[in-house]
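For this view, one protein chain was removed and the others were kept in their places.
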Amino acid sequence: MAGPATRGLLATALPLIVKRIASGLLTLLLVSLVVFFIAQLLPGDMAQELLGQAATADAVAALREKFGLDQPAPERYVRWLLGMLTGDPGYSMVANMPVADVIAARLPNSLLLAALAALVSVPVALTIGILSAMHRDTRLDRGLNVATLSMVALPEFLVATLAVLIFSVQLRWLPSIALVPADASPWLILRALAMPVLSLAVIVIAQMARMTRAAIIQQLNQAYVEMALLKGIKPARVVLTHVLPNAIGPIVNAMVLSLSYLLGGAVIVETIFNYPGLASLMVNAVTSRDMPLLQACAMIFCTAYLLLALIADTAAILANPRLRNR
Amino acid sequence: MNSHVEVRGLNVVAGGTSIVADVGFSIPRGGVLALIGESGSGKTTIAMALMGYARLGCRIAGGTVRVGDKDVLSLDEDGLAALRGDRVSYIAQSAAASFNPSRRIMDQVVEPAVNHGRMDRKAAEAKAVALFRSLALPDPDSIGERYPHQLSGGQLQRLMAAMALITGPELVILDEPTTALDVTTQIEVLRAFKQAVREQGATAVYVSHDLAVVAQMADAIVVLNKGRVRENGAAVQVLQQPQDEYTRTLMAAARPERVAVEGPGAVRAPLLEIKGLNAGYGATPILRDINLTIARGATLGVIGESGSGKSTLARVIAGMLPPSSGSVSFDGVRLPPALSMRNKEQCRRIQLVFQNADTALNPAHSVGDIIGRPLAFYHGLKGAAAVRRVAELLDLIKLPASLAGRACGGLSGGQKQRINLARALAAKPDLIMCDEVTSALDTVVGAAILDLLAELKRELGLAYLFISHDIATVRAIADDIMVLYAGTQVETGRRQGYDAVARHPYTDLLIGSVPELRPGWLEEQGARPVPPAIRQPKDGADLCRFLPRCSWRVSGTCDQFTPPRRPTPGGNTILCHRPEGASEGAS
Amino acid sequence: MRLSRRQMLGTGLAAGMTGLLMPRLAHAQPKRGGHITAASLSSSTADTLDPAKGALSTDYCRHAMFYNGLTDYDENGQPYLCLAESLDSDDQITWRVVLRRGVKFHDGSTLTADDVVFSLLRLQDPASGSKVRPIASQMASVRAVSPRDVEIVLTGANVDLPSILAQSHFYIIKAGTREFSKANGTGPFRCQTFQAGVRTLGVRNEDYFREGRPYLDSLELIGIPDEVARVNALLSGDVHMVIAVNPRSTRRIRESGTHDLLITPSGLYTNLIMRRDSKPTGNPDFVLGMKHLFDRDLIKRALFRDFATIGNDHPIPPFDPFYRADLPQRTLDLDKARYHFARADLPSTPLPLYCSPAAEGSVDMASVLQEYGAKVGLKLAVNRMPADGYWSTHWMKHPLGFGNTNPRPTADLVFSLFYKSTAAWNESGWQNERFDRLLLDARAQGDFALRKEIYGEMQEIVAAECGTAIPVFITLIDGFDKRVKGLRPIRLGGFMGYKFPEHVWWEG
Partner (left out) sequence: MMNATRTWVKALPFSGRVGLSLVLLWLFLAVFGPLLAPYDPGAFVAHDVFAGFTAAHPLGSDYLGRDVLSRLLSGARYSVGLALAAALVASTTGTALALITAVSPRWVDEGISRFVDTLISIPSKILSLVLVAVVGSSLPLLLLVASITYFPGAFRIARSLAVNLAQMDYVQVARCRGEGAVYIALREILPNMIHPMLADFGLRFVFIVLLLSGLSFLGLGVQPPDADLGSLVRENISGLGEAAPAILVPAIAIATLTVGVNLLIDSLPGRGRRMAGKE
């Protein structure tokens, strides 16, 4: 059966995925346009910023010429786009090094933080979602609902600061800043990242748990669930072996969209915990008018989002046997 | 205590209202009891109560259910779980919905046996394959590897029977197991069920609304209405000498009689004329070479199983799906293929009535809004005149005018279908296309709708295109009948032409598959002859669609050449190589 | 007093090292070893190892880790000799520098006159991105007379050259250095790690020319922009020193028992800038109106919880020897403000006022101004800008906005950098010929009393005419772990005027 099933996969799922990739690439192109031209709207430019207050008009002009800033925007856009396509996002005049290097120093941090936050939040959210779906409209469900709601009911910076006060200042369990040397031991890294990870996780768990609950309840209303119960299978087992495989599409979708927040939405957490991530780098880039860096960061966030969306769609396609094989 | 299953004083409540009240019956070991009733009669609720199960919002409030020596209602959750799917098993109405779409068939079929520790996985699979074989499923060895969406409804229904029987249960509950099936499939599934249950020696409860089906399956019948037992007796007695008034009403509705006066046959200037019509979705062709005419005031019945293209035909005529070739002419004028190119008047004169009134009526609108919209849209009728006309239309469909202000959410199925019809009437059309308008209704209610249609035809001179899967219903109303099989028009002719023996093999199968309302009919039918061997069908040739299932196919002809259209002695036209269709083989 | 200082500078090393920066006897003997982490304010990709480009406290501290100047500051903000063995001049125009012997860069090479020439001359090059170009332009020539002798010729007399050279921008780098991914200085620490916007890690320079220093094995410098986060990091023990503690956090730090405050009254001020080139801020009446709108007592009490000294709209704080005490103190006077605004041609639409957490206290000052403004018919629209990028994007770019000026070692410097007509940081964009002339006069004036007189007049001119309002001088508050020893206030900035690296030790 493996043969035909695989062929089926190639025949039906692949075109769908390819189509999704194509539309993702189209979106990315649109994003690049928007990003580039929004960046152009920012008052002031790199040449001015670089020369500082001592800049004279002709010095600025000379620098602009040197960086190609004097050319028309469409031309610069095309050059930038071509650069991006060939993997060269340009040179950051502010940091005085290639954008790729600046980002290379930060991106792993962001990815690590996001990955750890995902690692914590996904199982917790799944558990909460499944538990409340199974016990829907009971006290447990309502309790979990209020609990997850309260998690998002407070501004994240307050939650994060409160966590620092309790766990760092009072209890001294965890460090208050997530700045770890590159050669730190994994244990040290985990300790340092514990609070940023938890702060981020708290934000996304509620959303994911609620979506999981909704997806599972929707499945619980299906006839096959009743059938499984009438086959004498215990409810917990029904949820795990019958409902989850069917609910996985919407659940993954919800998870992935929530997780996309972990990259770009981490500005506040990065600030409070002094974590050198990509989001604060981009904030930096905005304020220092470091356009190549800003544009590259924006493209990374957008690509990450689109990749995640692609993963969600692919998961939905693969989880659905109708699409997987016919 | 010689009964195997005994139910006493069963009460089930939903919210504050009682939906099953004081129901009791008993079944001897190996007996088959039918629970029969219309929707809302509580038959499924009772069936589920036999397993100690009540749906969300319902509660078993009292009574006893004994299966063998087990008092079901006194069991705790673990006890019930141990009982369900093991000693008592359940076959649900819609196998398509009751199989988990994302798991392989085999996993699901062996699950009860493995879950209850009856046997290990390997033994269970072997037993499953044996059951597949005895249920006459194709490819019994490999069918378990497939997913539900890869199988047909009839196959799934039989697979569910295998799933129910794999633990060797002492009681099998069959809840409308063939209702969702085509009639030609139903007969085979019934036969398979009957044999399998008998082989197991299991006691069975058969839940159905269909008396003819019940007649084939049950030893005893319990007639239910609104959660109460109306009549309880041996099958022969209930069917032949019904004691209860309600049972007699059911019996009457089960055999629809001719309701319509004869309409004109084919005439020279037809109202609707379709020539050489082909249509499909994307690259998938659905309809092939359809030719038909409907005269003013006449009724064409279109019959065929699910997927035969009946509804697509209506959509093409309505302009919702432009045909890929061929023409649709209305009142002598060729209609533009797409809806967007038709004018208001062309739209007005052909109205489509959908099968399911629940989805065809916008829940956000009131009855008055729904009927009033075509009045305003086509005829510019507003204000008091519109209100008056809505009242008239409601009167025409025999509903009180006071309904106009209500939302349609709280109306009954029959009322909704009437409003659905009234909306079409409001346009003052010449042709109404009725797509399965009685299928979703209880038999009694459906019969009343048929009466109404016939009456409207008589009074307003309407023409109908009446689409149904049920030959009896079509015969009751149509003047001409067209049989669709896999998008091809296999037989067309006057209604009376179908009484003749010579007909298309598919028509023959269709008519022969409708169960009759007497016990023993199923056994008389005997198994259908296995289709004779044929050669490898010729590649690329436009062969007869029915070829794979045809018991009268001819090797060397049917598998090589496109079938011709030819007349039958009864005056119908059939698409078949055999000059007289099925008659020769049948005689 | 001036003369004695010159003599001190001239007599060289011994005098410098007996200065107040030597650990006092009251203190325990400094301990060697240990590591501390210090958290400064801001940190971004613009962080640099190039002293010429240093712009913010984090940069100044970082540069103090890795480099030295020819001179340095003592506790009173007075210069003493550092890399220079002697520095003297007869006419305050031509200065002779003799370099200390045997000072080595981190790469092992020896400090020579060429390095000094290179380090000082590059500050005049526009392409260097130098932040002190206007000051460095005073040096008409810098040349190496011998490997240890440098001659600096100024364009005009300036008695304050020793102070100027002590600033971090004038630190000495290796001749020919153009690339600053690593620091190669003579400073107390070697640069082990530098990640812009993230961290700087220095390890003890074992070859440091000052015997026994630095005390610490290693020193890490990070930036935590958020004050609450910074204080929390201190209290949780993650960092051992934090700069710029909010007065509202002082109670928490003191109550912790394990931490203490370093309180440094300073010349730091947050000022309201009224641009001369815009309307209505260029109107002298508007400027006077605004200056009368400041409730200085309230600002001192409520905003700074008394960690401030009331200012008089000029940049010289009361504890400066050149402070002119007889100028009448300007106070909140709504009637005067109303009078001036009536003549100032106020627009009908709210006037945007730019403030930012970057300029300490400016957001709240803006609120206060808005409050009082409403009482006298001045509508202000407060625009609070993010701290990041405020200096490059908003500072001096709006008609009405806040600035923030770090303490400078001399009156001359603060006047030259911020008030001279041609100064790049002439925040208000005013032009005052008399002021400019007085500035030059003061530089050449060796007599203290006469200089004080000149500076007094300049204070009066600024207070009366310049588009700047200086309500208070902010007392600097740093927080530190009590195990960090050796910290003493230097009024030029927090963290001992940013020069703490070689002075602190760890008693853990």
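So that you can tell them apart, the chains are marked A, B and C in the order they are listed, and the count of residues begins at 1 in each.
Everything below uses one rule, namely that contacts are C-beta pairs under 8 Å (C-beta built on N, C-alpha and C of every residue); 3 or more make two chains touch, one makes a residue touch a chain.
Source: prediction; values computed, not measured.
Enquirer: Would you mind listing the shown chains in contact with the chain that isn't displayed?
Expert: Hidden chain contacts in the full assembly come out as A, B, C.
Enquirer: Which of A:L149, A:L171, A:A184 or A:L240 touches the chain that is not shown?
Expert: A:L149
Enquirer: Pick from B:G319, B:G372, B:G414 or B:G493: which residue touches the chain that isn't shown?
Expert: B:G319
Enquirer: One chain is left out of this view; which of A:N96, A:N109 or A:Q207 touches it in the full complex?
Expert: In the complete complex, the chain left out is touched by residue A:Q207.
Enquirer: Looking at the full complex, which residue from B:V172, B:A427 or B:L465 touches the chain that isn't shown here?
Expert: With B:V172, B:A427 or B:L465 as choices, the missing chain is touched by B:A427.
Enquirer: Sort through B:K344, B:R388, B:R458 or B:K538 and give me the one touching the missing partner chain.
Expert: Counting the whole complex, the residue in contact with the absent chain is B:K344.
Enquirer: Out of C:L121, C:V203, C:I263 or C:V382, point to the residue that touches the absent chain in the complete complex.
Expert: C:V382
Enquirer: Residues of chain B in contact with the chain that isn't shown?
Expert: 318-320, 339, 342-344, 347-348, 351-352, 354, 356, 359-365, 373-374, 377-378, 423, 427
Enquirer: List the chain A residues touching the unshown chain?
Expert: Chain A touches the missing chain through residues 23, 26-27, 30-31, 34-35, 38-39, 41-43, 142, 145-146, 149-150, 152-158, 161-162, 165, 169, 207, 210-211, 214, 217-218, 254, 257-258, 260, 263-265, 267-268, 271, 279, 282-283, 286-287, 294, 297-298, 301-302, 305-306, 309.
Enquirer: So that we can see where the missing chain sits, which residues of chain C does it touch?
Expert: Touching the chain left out of view, chain C contributes residues 227-228, 231, 246, 248-249, 251-252, 298, 302-303, 305, 352, 356-357, 363-364, 366-368, 370-371, 381-387, 389, 393.
Note that in this section only the chains that are shown with their structure count from here on.
Enquirer: Name the graph shape formed by the protein chains and their touching pairs; answer line, ring, star, complete or other.
Expert: Looks like a simple chain-to-chain line, open at both ends.
Enquirer: Quick one: most central chain, C-alpha centroids?
Expert: A
Enquirer: Between chain A and chain B, what is the separation of their C-alpha centroids in Å?
Expert: Their C-alpha centroids are separated by 50 Å.
Enquirer: Distance-wise, how many Å sit between the C-alpha centres of chain A and chain C, to the nearest whole number?
Expert: About 41 Å, centre to centre.
Enquirer: Note which residues of chain A are touching chain B in the complex, please.
Expert: 1, 222-224, 226-234, 241-242, 245-246, 319-322, 325-326
Enquirer: Mind listing the chain C positions that touch chain A in their complex?
Expert: Per the stated touch rule, the residues are 39, 44-46, 48, 126, 129-131, 133-134, 180-181, 193, 195-199, 201, 222-226, 228-229, 232-233, 235-239, 386, 388-390, 392-393, 396, 424-425.
Enquirer: Quick one: in the complex, what on chain A touches chain C?
Expert: Answer in residue numbers: 43-44, 49-54, 56, 59, 92, 94-97, 102, 105, 161, 164-165, 168-169, 172, 175-177, 179, 181, 271-274, 276, 281, 283-290, 293.
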